[in-house]
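Note that one protein chain is taken out, while the other chains of the complex remain in position.
Labels A and B are assigned to the chains in the order they are written; within every chain, residues are numbered from 1.
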């Protein structure tokens, strides 16, 4: 493999890994207002337990079906919900780029999110897999859909910020 | 650096990171039957404590010397061993590609495996370093040998699934 096909493949991998890194940086640096901007206008965002995901059950912890719902969520999280503050830190491996059909790129990546509460040590918070559909726009790559499938159902009563 | 040499280097890095990501996905998604297929027919797989590895001592937790032995291990793990179930989640950084000699690519990568037992929170399970020898085949990259050198000897009485 060489030439334009290889260049396209390398570029797509680069851009998806940079998309993930920028997404995580926005969340970890608490620039929550920027979070919906990683999605298409009709983008979907779901946080779902692995057991439900694997059985095709509909129950999800969070399920948002437009950028407007995401902005609403951000407003709630930053302005109205009373909750104990915590920092997050995402570590994500290089994404698997699984294919491209009709302008939708399918990609997945394993993530680990660490949480740090004030005065406490850092701890494993939420680990799982991003399952993504990504669209190329003039402004760069955007998520048509991101599903965060997490391994543990514990701790999640306190999941406030997006994963 | 530019031209074909650069392209080859970029492609090799891409393929090794994708190999690691696919390997981890197979394990984390419990497609254990696919695990031996990441290896050559005479492939070797070893899980060894760092202390033994660094002193060149032979003792290893798991040492398999062919794809047949790996299939046997998978059979044991999925069909015959009685053990408490758990999920794994691998997070692996970009691999270090250290060189290529006589068709063998040497690469290493740091890994963290998180474990989630039913009804429990996710926890650090096994962290360490993959030390790999990789061969290019018609079906893509395969491990001639993968050694998982782990930092802690604890918890490992319950190491059931491959790392």
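As a working rule, contacts are C-beta pairs under 8 Å (C-beta built on N, C-alpha and C of every residue); 3 or more make two chains touch, one makes a residue touch a chain.
Note that the structure is predicted; figures quoted are calculated from it, not measured.
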- line: The one residue from A:78, A:122 or A:158 touching the chain left out of view is A:122
- line: Contact with the hidden chain, among A:50, A:90 or A:142, goes to A:90
Message: I need the residue numbers on chain A that touch the omitted chain, in ascending order.
response: 4, 7, 10-11, 14, 17-18, 20-22, 24-25, 28, 87, 89-94, 112, 114, 116, 119-124
- request: May I ask you to list the residues on chain B that touch the chain which is not drawn?
  value: 1-2, 6, 9-10, 13, 50, 91-97, 108-112, 124, 126-129, 151-155
